[in-house]
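Of the protein chains in this complex, one is absent; all others appear in place.
Moving on, here comes subunit A:
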Amino acid sequence: MPIQTMKGALRIALLVVIFFAGVWSHSSGLIDDFLWYLPDVQYLMGEHIWLTAMSGSLAILVAIPLGIVLSRPSMARFAESLMQVLNVGTTIPTLAVLALSMSFLGIGTLPAVFGLFVATLLPITRNTYTGLKGVNPALMEAAAGIGMSPAQRLFKVELPNALYVIFAGIRTALTINVGTVPLAFLIGAGGLGELIFTGIDLYDPVMMLSGAIPTALLAIVVDALVAFTAFLLVPRGVNPARA
């Protein structure tokens, strides 16, 4: 049993280290330093969430219908080339997108929401499109042969079967979105980026971390939330998580 013993010992050692780290951070006043930023974090996090929610929901509202339209057979001729344009669009760094939207829309919330919207749009559109295109052609033939109208086919067969892939797109997009919002501070839109960038400028790691750590936590929470929504909404028969 030496491995078992080793594992136990390591676990105890880890707990000891954490305990002393806690003791040290308390006695050195580090926790108090962080707590000092708490009101700022609360306020900026509100802004941060608002930016994500705004740009994210706008992107979902536009991207899913766009993906659906592109996947229609009548659009087949343009769809692939349009998807290529979107793919190229994805490679443009988000910072550049924000800079571009600033040069058109000025400074503040509006260009930030727009820039974030563009960055979030692409993964969702792409996943909606590929998800719908990936639905087994046999299902489509059966649905048509049974006498479903094109709309019934879309809502009863295609979307439910593509939903898992669509949600994967939303999950990626929103997680990226949360991580990108700090950049919005650079064009004057607020959010936790304010603490991060100011902290960097002032060589103040505590300030920087009190922006960075909540951002990271927020990304994890958003990811989990979307995953949970997918778990609930994707029908059981096509949901790998509930198989």
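Keep this in mind: a contact is a pair of C-beta atoms (placed from the backbone, for glycine too) under 8 Å apart; a residue touches a chain by one contact, two chains touch by 3 or more; residues count from 1.
Everything that follows uses one rule, which is that contacts and distances are computed from a predicted model.
Q: Could you check which of "NADH-quinone oxidoreductase subunit N", "Quaternary amine transport ATP-binding protein", "Ferritin-like domain-containing protein" or "Sarcosine oxidase subunit delta" matches the UniProt name for the chain that's left out?
A: The UniProt record for the chain left out of view names it "Quaternary amine transport ATP-binding protein".
Q: Which candidate, A:142, A:202 or A:217, sits in contact with the chain we can't see?
A: Counting the whole complex, the residue in contact with the absent chain is A:142.
Q: Write down which of A:108, A:134, A:160 or A:179 is the residue touching the left-out chain.
A: The one listed residue touching the chain not shown is A:160.
Q: I need the residue numbers on subunit A that touch the omitted chain, in ascending order.
A: Its contact residues with the unshown chain are 136, 138-139, 141-149, 152, 156-157, 160-161, 235-238, 243.
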